[in-house]
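Below: one structure in structure tokens.
Of the protein chains in this complex, one is absent; all others appear in place.
Take a look at chain A:
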Amino acid sequence: MSALEHLPEIDNGLLRFLTCGSVDDGKSTLIGRLLFDTKTILADTLNAIEKTSAKRGMSAVDLSLLTDGLQAEREQGITIDVAYRYFSTGRRKYIIADAPGHEQYTRNMVTAASTANLAIILIDARKGVLTQTRRHSYLASLVGIPHLVVAVNKMDLVDYDQAVFERIKAEYLAFAAKLGIKDLRFIPISALEGDMIVDRGERLSWYDGPTLLDVLENAPAAHTEQAEDFRFPVQFVCRPQDSANPELHDYRGFMGRVESGEIAVGDAVTVLPSGASSRVKAIELGGERLPRAIHEQSVTLLLEDEIDISRGDLIVKSAEAPEPVKQIDATVCWLAETPLSPARTYLLRHTTREVKAKVARIDYRLDVNTLAQEETAGLAMNDIARVSLKLAQPIVADRYADNRATGAFIIIDESTNNTVGAGMIG
């Protein structure tokens, strides 16, 4: 057998998923287990954690050490920031966003969830559904993650008892009903022992569903299976007038990423907010001409007519053009230690466009544990609220539920340039 036959045949795309759980639910151990059982851990890394485990007086290798990132975390023995991990199985490449479970770091959970298409919610079989479980589930559904896997962990500590698993499942379903999660699954696991993660093990024979890895391998990679409207925010305009090649003197390439839908040469398009129309003359990627481009592809569009287009404009199909708006209603998560001040003007970044924004009204703040609505005059870090914003210039937006790219925005404090808020329109 030649060495080349060992090469992974990755052809099933890339899946981004999120892991979340409360402190000590075994999240780090689960990730360590996924990396270990898919043989993604390399010898020197394993060697280092073996040494550390021994130094800390542990008898077995502590897989959670694999995801222990920063010095401060190692000192405190906790996770303080989203970390990204990678593994591939030969069928698929995975990006794990490892979100910390601590209450004060809710903003990290929202950050991690914003790019994920699947979330694994960990529950400690001994503890059942906790306040944090509800919070994480709510946040995952709020950020629009279409696939949710509830992994009931530490089954080894409850004698792999099916009744415990069924009780937690019923308890979870009772509160999850109001979240409207589209695809929800339950898997009993032991991250420590490796049951039902990559291998089935022998102690959970009463469970006949897929293993955790089976679910990951088969989950759709696209954020939504629905057909979406074409949305192309212009990032950069290419005008190589000074090129030595005279053919390029009139070249005007509109560079961006197809955020949703698809586009083909000849399609009628409209540029927003100006409303000017044209047709697609060519689609290019690195000097190569393409007949069409699909969602998530970065390309350059050339149009038949000379229209004034700049960064921040949105190219759409003429038949699917949304209306520019100057006032938006949104669910906002406040991310900064400095509270939101309704008196201040902020900068709102939506796709590739930046506009000034001011709070017109805060309808209510949401208690993410009970989903109760509370009156509030301002927002502090980790608050989630329904907010109405006035914009200095129009943006061309969709509802977040319809389109994750054109429905999302961030809020920037110009005095520090910090990202202080995240919003979902609709």
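FYI, contacts are C-beta pairs under 8 Å (C-beta built on N, C-alpha and C of every residue); 3 or more make two chains touch, one makes a residue touch a chain; residues count from 1.
One rule holds in what follows: contacts and distances are computed from a predicted model.
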item: Name per UniProt, for the chain absent here [options: "Spore germination protein KA", "Sulfate adenylyltransferase subunit 2", "Molybdopterin synthase catalytic subunit" or "ABC transporter permease"]; value: "Sulfate adenylyltransferase subunit 2"
item: Contact residue for the chain not shown (choose from A:Leu157, A:Leu184 or A:Leu248); value: A:Leu248
item: Residue among A:Ser88, A:Gln162 or A:Gln393 touching the omitted chain; value: A:Ser88
item: Option from A:Leu301, A:Ala405 or A:Ile425 whose C-beta touches the chain left out; value: A:Ala405
item: Among A:Arg56, A:Lys182 or A:Arg239, residue touching the chain not depicted; value: A:Arg239
item: Positions on chain A where the hidden chain makes contact; value: 2-4, 6-8, 10-11, 13-14, 42-45, 48, 52, 68-72, 74, 80-86, 88, 92-93, 95, 107-108, 110-111, 114-115, 220-222, 224-225, 235-236, 238-240, 243, 245, 248, 251, 253, 255-257, 285-287, 294-298, 311, 335, 349-352, 404-405, 408-410, 412, 417-419, 422
